[in-house]
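Removed from the display is one protein chain of the complex; every other protein chain stays in position.
To keep things simple, chains are lettered A, B and C as they appear, and every chain counts its residues starting from 1.
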Amino acid sequence: MKAIADLCIIPLGVGVSLGKYVAECERILRQTGLKTRLHAYGTNVEGEWDEVVAAVKACHQALHAMGAPRVSSDIRIGTRIDRDQTMEDKIRSVEEKLQEP
Amino acid sequence: MKAIADLCIIPLGVGVSLGKYVAECERILRQTGLKTRLHAYGTNVEGEWDEVVAAVKACHQALHAMGAPRVSSDIRIGTRIDRDQTMEDKIRSVEEKLQEP
Amino acid sequence: MKAIADLCIIPLGVGVSLGKYVAECERILRQTGLKTRLHAYGTNVEGEWDEVVAAVKACHQALHAMGAPRVSSDIRIGTRIDRDQTMEDKIRSVEEKLQEP
Partner (left out) sequence: MKAIADLCIIPLGVGVSLGKYVAECERILRQTGLKTRLHAYGTNVEGEWDEVVAAVKACHQALHAMGAPRVSSDIRIGTRIDRDQTMEDKIRSVEEKLQEP
């Protein structure tokens, strides 16, 4: 089952500067070979459901290993069986409608 | 790795009355043996990370099997390595502080 | 416009024990007169849209005043125009379907 997801992973108990932790998660996600795209409040991820959720688990484990006692994630994850759809398809579909008069 | 999660699973393309689909997810979650507690905008779930995310996948698959072409979930999921904590602990901790003068 | 919402408010940069901050938000929400119900990963809130979002803002401001340099919330918020629905209605609808054979 293919999934498109959006991950916002927050380490707790490590202060306010989270860039280092977010970068580590990005590194992990990119190493998986999953398609990812960083934005200002999370990261889009596309791939097989099992690989996507395994990647999120790896991020939690990595942040704990970096010293974060708690990690809290907000994950949006969508599946569809009516047709194939990529992250680019979703954005293009909206952009096209924005061009219409 | 133990996790406390909160699931809000939305089937799309099946109209506005979602109770039937939410009930099916509840049934699946309860059959897993995971600790769950329904609220007005989702369900708390506590258990091993792998079991929790497997249960979410089973819910998506079940809703697709019931006819939903698309399913979109919002999942909050937290892990901590500093100490054990249950769903009841989290609520009790807040309730106690609310009693303080 | 009436709304049913679910709030998960996380102060950052104040350590791992968040109970004190969650309790302060509960206090604020209850003072507003909005209907609220605490669960293990957030709080259900029901009321007029403007009052609900004003309450969330008041929580952010209060946590900053308590010393949190950053606050990050995850808010689910739903509106419907086909009929009135309370938080209890939503839960009852699911519970009834769970009783069906």
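By definition in this document, a residue touches a chain if its C-beta (ideal position, glycine included) is under 8 Å from a C-beta of that chain, and two chains touch if they have at least 3 such contacts.
Note that the structure is predicted; figures quoted are calculated from it, not measured.
Q: Which residue among A:Ala5, A:Leu34 or A:Ala68 touches the omitted chain?
A: A:Ala5
Q: Touching residues of chain A against the unshown chain: what are they?
A: 4-6, 8, 16, 19-20, 22-23, 26-27, 37-42, 44, 46, 74, 76, 78, 80, 82, 87-88, 90-91, 93-98
Q: If the hidden chain were put back, which residues of chain C would touch it?
A: On the side of chain C, residues 1, 13, 49-50, 53, 56-57, 60-61, 64, 69-82 touch the unshown chain.
Q: Since one chain isn't shown, list which residues of chain B touch it in the complete complex.
A: Contacting residues on chain B, toward the hidden partner: 8, 10, 12-13, 15-16, 18, 69-70, 72, 74.
Here is the rule we use: only the chains that are shown with their structure count from here on.
Q: Are the two sides of the chain B and chain C contact the same residues or different ones, given that same means over half of the numbers occur on both copies?
A: The interface of chain B with chain C is built from mostly shared positions.
Q: In whole angstrom, how far does the Cα centroid of chain B sit from the Cα centroid of chain C?
A: About 16 Å, centre to centre.
Q: Indicate the residues of chain C shared as contacts by at least two other chains.
A: Each of 8, 16, 74 in chain C touches at least two other chains.
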